[in-house]
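Complex shown without one protein chain; remaining protein chains in place.
Should a chain be cited, it is by its letter among A and B, assigned in written order, with residues numbered from 1 in that chain.
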Amino acid sequence: MTKAMLSIDNAAKRFVTPASMGDRIAHALGGPDRTQTVHAVTDVTLTVAKGEVVGLVGESGCGKSTLGRMISGIYAPSSGAIALEGTPVAKMAGKRIQKLTTRVQMVHQDPFSSLDPRMRVANTVSEGPVHHQLVSAAGADDNVADMLVRVGLDASTRRRFPHQFSGGQRQRIAIARALAMQPDLLVLDEPVASLDVSIQAQVLNLFLDLRQQLGLTAVFISHDLGVVRHVSDRVAIMYLGRVVELADTVPLFDRPAHPYTRALLDSVPKLGAGRGAFSAVAGEIPSPLNPPPGCAFHPRCPFAGPRCSVERPILKAGDNTPGTVACHLYDGGT
Amino acid sequence: MSLVEDIQVETWRTRLGDFWREFAESKVALVALVVIVAIVFIAVFAPWISPQNPYDLARLDLFDSRLPPGTVGSGGYVHILGTDAAGRDLLSAIFYGLRISLLIGLMAGAFALVLGMSIGLVAAYKGGRVEAIIMRIVDLQLSMPAILLALVLTAMLGQGLWQLVTALVVAQYAYFARTIHGAASAERDKDYIEAAIATPLPAHIILLRHLLPNSLPPLIVVATVQVASAIALEATLSFLGLGLPLTEPSLGALIANGFQYLLSGRFWISVYPGVALVITIVSINLVGDQVRHVLNPRRGQ
Partner (left out) sequence: MSDAILSVEELQTHFFTRAGVLKAVDGVSFSVGKGRILGLVGESGSGKSVTGYSILRLVDAPGKIVGGRILLKGKDLAALDPEAMRRTRGAVVSMIFQDPMMTLNPVLKIGTQMVAAIKAHVKISTADARKQARDALALVGIPAPDERLDVYPHHLSGGMRQRVAIAIALLHKPAVIIADEPTTALDVSIQSQILAEVRRLADQTGTAFVWVTHDLSVVSSLADDIAVMYAGRIVESGETGAVLAHPKHPYTAGLMASVPSQAERGQKLVQIKGSTPSLAHLPEGCSFRPRCPRATDICKTMPALLPLGDTKVRCHHPIVEHAS
């Protein structure tokens, strides 16, 4: 592997919901502590090489979006480090984020809420670069035109407001805004999840084009395995805040090792699978407020043994696994 | 790529047109708007359209005092609405009174808007402890009647235009603060604010360029209503003798002046300024209601 562009080292994010005033008084008087801690992301270690696209996949509550926001610096890690070529993505002053890098840019899921409805497209796209003096104020308009053309929009639309565009076009604008900052890393959080299927294909094709032209490095977050398989070089499968399997895309989809990865792949409805072809994982996703002990997947896992509810498996390569996997099956049995 | 031609072309002008069309659906609001325009016209041009300058004490003649409506006074012209105890032509006094009431209402409304807006916006953007403290103060103030607060303040500050405006602003900014805080808290959680933070853009740009414009619409409604209530508050204070000096009577002071004559049959001295006040306040509120109705995001579509 070439030198890592992004390195995530043992990063974790905990959200603490403070107890209500009444509960705090009760606690001071000897009652139980009602502070709740959500372990959104726990001990994630991951690198993204220059020019590589890494997919983050998982179901709700798995922490993929939180991790995306940690990478773009919006959330400061509770512990661990996230750095871009050695420089932390967020400069901290104590516990507060002081300054964010411009080198990581983000594309949000919902293009209807990620664009300021009262700002013309030209201002939306040029605001960041002009402020950070990546382009001069005089050159901003040409730059906007270039960016819009690059994402497949007509440059003459730049005087319009977001509501004058369709969902797919808005997502193109959001991508243009991110690209205008000349980022070294793009974080795409479910960029096609809210689009119609036919529009989804257009935006995915745009991403593939841009990747080819600009050699983009990206973290692509999605719940849709088909989408991730299509655009990513490597895939990290997340479950309840942890990466449970990390491998190159092709071997991962060919022979998934972790029982959760297998279950996830089986659950995806497939075109032409034939009537009645369902295979479902039993059980529900546990609450990240109160994750199961040991391996978080053990209550739903068909292979779970006594060891799984006690000892947490570590992410490592096993015999004939496509990459690294956190499962006792490949580490001396359950 | 032929994406452009599918775009529905809509400009600010057509949106404004839509707004106007929906506003005009209510004939009552339309009439109220015409009344407001007329009142503003009167207030602005009072010195030129009034038969008399009621503030010029030298021109007042005590022989003209308390003339009933329609009488010809010593000035040689008809006092359409009669005269007050000081011999002022009541029509002129109402015109000038409207001028003062409107001026005070607008000034108080504008200052309260700026103050309340800044406080509410900062609270919503900062969040956490800052937000909790600011908004508790605002809530505390909202739980007190505005008139009580204004009374205490004018009693402390003394008489005069600026003292009055200050009292009204302090009594009213909390409404603006709470309204914009509510709107801005909803906007703050939207992705475009997060996108601006992630870019990153500095806080003052996010506040002024993104959060503020998107939180403004509900404030327009509150502003109209608050101007009306500032006018009413001012009239109340003047009525109680805490407003402007009696030499430059506002509508409230005019009502107070005539109050003692109400029972002796000289109703016009109090009633006509009262009618002018009511028409002004009701018109502003009717327009405000219709604006709220049109801006309500839950209607239409």
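Note that in this section contacts are C-beta pairs under 8 Å (C-beta built on N, C-alpha and C of every residue); 3 or more make two chains touch, one makes a residue touch a chain.
These numbers come from a predicted model, not from an experiment.
Between the chain not shown and the residues A:A76, A:L134 or A:I199, the one that touches is A:I199. Only one of A:G30, A:G86, A:G276 or A:G333 touches the absent chain when the whole complex is considered: A:G276.
Contact with the omitted chain, checked across A:M119, A:L216, A:A263 or A:C327, is made by A:A263.
Residues of subunit A in contact with the chain left out of this view: 59-60, 166, 168-169, 196-202, 204-205, 208-209, 223-227, 229-231, 249-250, 263-264, 266-282, 284-285.
Definition applied: only the chains that are shown with their structure count from here on.
Distance from the subunit A centre to the subunit B centre is 50 Å, each centre being the mean of its Cα atoms.
Subunit A makes touch with subunit B in their complex at residues 69, 72-74, 99-100, 102, 104-106, 108-110, 113-119, 127-128, 131, 152-154, 156-157, 160, 163-166, 169, 174, 177, 181. Against subunit A, in their complex, subunit B makes its touches with residues 1, 3-4, 6-10, 190-192, 194-202, 205, 209-210, 213-214.
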